[in-house]
Structure formats: structure tokens, C-alpha cells
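All protein chains but one are shown at their positions in the complex.
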Amino acid sequence: MTNSETSNSEEGSNKTLVRTLIIIGIGIPVLVELLTLFNLVNVQIFNDKTDQVQRRSQPDQAVEFTEGDTLFTKSNYPVVISGMQINVSAQEWVFELEFRPSDTTMQATPLVKVDSLRLKNGDLLRRGQEWSASQSKSMRWTLPNGQVPVKLYLSGKELITEDSVRNIHEEVPLGSIPVRYTRKTQR
Amino acid sequence: MHIHKFERFWIKLSFGLIAFFIASVIYGFVAMDLKVIGDYQTIDPQNLGETEFGTPGVRKVTKNGQTEYEVYVQTIQFAFQPGTARPITVPANTRVTFYITSPDVLHGFEVAGTNINTMSIPGQVAKLTTIFPESREYGLVCNEYCGPAHHIMEGKIKVVPKSEFDKSNLVQ
Partner (left out) sequence: MTFLHKFPKAAKVSKANFIVAFIALGLGGFFGFIQALHRTGVFRGFFNSGEYYTLLTGHGVLLALIFTTFFIAGLFVWGVTRSLEREPENMTFTWSWFWIMTIGLVMAAVAILGGLVPNGSIRAAVLYTFYPPLQAHPMFYIGLALVLIGSWMAGADWFWSYRKWREENPTDRIPILTFMTLFTMLMWYVCTIGLAIEVVGLLIPWSLGWVVEIEPLLPRTLFWFFGHAVVYFWLLPAYYVWYAILPKLSGGRLFSDSMTRIVFIIFLILSTPVGYHHQYADAGISLGFKFYAMATTMLLLLPSLMTLFTVVASMEHGARQRGGKGYFAWVGKLPWDRPAFVGCALAGIMFAAGGFSGMINAGMNVNLLIHNTLWIPGHFHLTVGTAVALTFMAISYWLVPQLTGRKLKFKTLALIQPYTWFLGMTLMSNAMHRAGLAGVPRRTAEPEFNTNAMSFDPVFGTMGEMKWQIAIGGTILLISLILFLWVITTSWLAGEKSDKPVDDYIPEPLSGVEHTPAVLDNMKLWFALALILVLLAYSFPLWEMIQDGIFEPGALPRPS
């Protein structure tokens, strides 16, 4: 009836094409759905408690640092993370970090420095900030929208004698950072 | 009007199917005690501080001589309070009623993999009651888009055996 448009010469190659298309384009979908149905029924009827096995023992959590934790504990100039928050507005994500000395009677005033931040997507935010460990310090970074820092790289410099300096490097994996909405970014 | 006999049969079958679906929902309500959130109870979203939501957390109440727990949860951009900074801890095999509302925008309150799932709408209080049968941890998910950091909003519900439930963290 309506076949007038197809010329007969194409018919042969067309047949194999259509057959292939049906096998791939309809066969695979049908298979996927049947498999799902089978699995669903299988789980419902023969609920063989595989989930008990699946509930993997949680991996030993690596130590993660959050607000209130102390860094450089092995040195004699420990600092405390006294504030940590990400402020999100429509335009901007700003990471705010605050440190205070854990021990205000510190005599030497070594320099500490946040060298860089590691973001969740693996990028490194350089733009270090240096301060004296005997003082409080707050700092902020503008993050790429949607990125969260996961690790801090810090270093400390301590004068042992007049001309010998001891360097300490510390990697600080961060725990969950509170993320809050702010109406405007304060500058 | 002419209706083909197969078509008549098909229409009857369709009506049967529809009746079956409606009946199954009714059955769910009556026999299985499945609950759906209802009720119109408003609250001023800008002054939650003056309500129970001002001190969010788990409370102990006695109803009909039974010990039950009430949990007041604020969903804020971008955290559950409580739930995110520290888990919501409740005992197993005990009635727990959640009251959920939001001071800012719409959020979701979904206990992953269960049918505890409600919207948190500023100005409305969602109330739902449940009994957690086993002690385990559940993920808490915000499943309604609530702003640029929506995907970061998550939390945890910790169900512990009745005997191990620490009452010292309760809100008065």
C-alpha cells in the first residue's frame, strides 16, 4: 500500500539493518528489563539475607579534623581550629577558617602557614596565608562554586637557635565542614 | 454509538484494574497502618526560635503511660538540625514522632531506603510517627532542591538498642 517510496534495490541491505536494529535496539532493552524483573522477584521471594553480608564493616575512619581540633600537637606550638565554615550565596562560595593558639603562654613565636587547600575534585588551591602561632588568625578563600576543601597543607617554622630553623609539615584531612547560606558575601 | 465487543471487554477490564488499585491503597491505610502526612498546622517560619523548634533535638514524652520520643528538626540551608552536625539518636522499637519544618526554603527529609519521606515547607509543620524495628544507622537525605549547596545537605539517624539509649542528651 504505502511501500511506493522504497525502491526495491534497497530492500536487501535494509532487511539486515532492520534485523540488527531490532536485536540491539529492542532486544537489549527487553533483556535489561527481564533481568531487573528476575532480580526483583528473586530478592522478594528468596530473600537470602545477602544484605547481611553486604553491610560491609565500615572502613576504619581516618582521623578527620573539624572545629575545635588541635593541629601541630607534636610540636610545642599547637594551634586550634576555632572556626570553620563555608558560606554560600547565589554567586560565591567562601571558605572561612579561624585559628587560635592552644596555649597562650607560648614564648617562642613560630610562624605557621596554610600552604594550600586540596578540593574535593582534586584541585589544589594555593594562596598561602602565614601568621604567628601565638596569635589568632582568620582567613578566607573563594572557592570555585560547589567545591569543598577536603585537606589542608600546613607548615610551621620554629627557630631552635639563632640560625637553625626546624620545619614541620602537616597534612590535615578535614571532616565535615558546616555549609551555610548567606544572603550577601561580606567583603 | 457502536463499541466493538473486544473494546467493551477491555473497558470493563480497565475499570476492574482501577478499582483494584484504589482498593490496594485503602488496604494499605487500614490494614498496614501506612501513614501519609496531612493536616494544616501553620507556624511562623521567621520566629521558630520561640517554639519547640528553637531547641531542636530529641525529647522524651509519656503518652498513654508509654515512653515515646519526639524529635523536632529544623531543615536549614544546608543542614539538618539535629542530624548533620551530630546524628539524631533514637532507641529501637519505640514510637518516635518527628516534627519537621524549615525557616528558609523548601527541603526534603528522607530516611534513605525507607518510606519516611516528607517535604519540609516553611510555614508548615510536617508530623510523622514511626517505630524503627532494628538498631542500625540510616542516611538522612535532603531530596528537595534547596539552593546551590543542596547536594551537601545530609545527615544521619542512629537507632540504638533500647538498653543502650543514652538519655543524657535529651532536650528538656
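By letter and in written order, the chains are A and B; residue numbering begins at 1 in each of them.
FYI, a contact is a pair of C-beta atoms (placed from the backbone, for glycine too) under 8 Å apart; a residue touches a chain by one contact, two chains touch by 3 or more.
Since this is a predicted model, take the numbers as computed values, not measurements.
Counting contacts over the entire complex, the absent chain touches A, B.
For the chain missing from the display, the contacting residue among B:Val58, B:Val73 or B:Ile152 is B:Ile152, taking the whole complex into account. For chain B, the residues in touch with the chain missing from this view are 1-4, 6-7, 10-11, 14-15, 17-18, 21-22, 24-25, 28-29, 34-46, 77, 87, 103-106, 108, 110-119, 121-127, 137, 139, 141-152, 154-156. The missing chain lies against chain A, touching residues 1-2, 4-6, 14-15, 17-18, 21-22, 24-26, 28-29, 32-33, 36, 39-40, 42-43, 51, 54-55, 58-59, 61, 64, 88-93, 120-121, 144-148, 175-176, 181, 183.
Everything that follows uses one rule, which is that only the chains that are shown with their structure count from here on.
Averaged Cα coordinates give chain A a centre that lies 28 Å from the centre of chain B. Those residues of chain A whose C-beta lies close enough to touch chain B in the complex are 86, 88-90, 93, 145-146, 148, 176, 178-181. In the complex of the two chains, the chain B residues touching chain A come out as 76-79, 84-85, 104, 147-149, 151-153.
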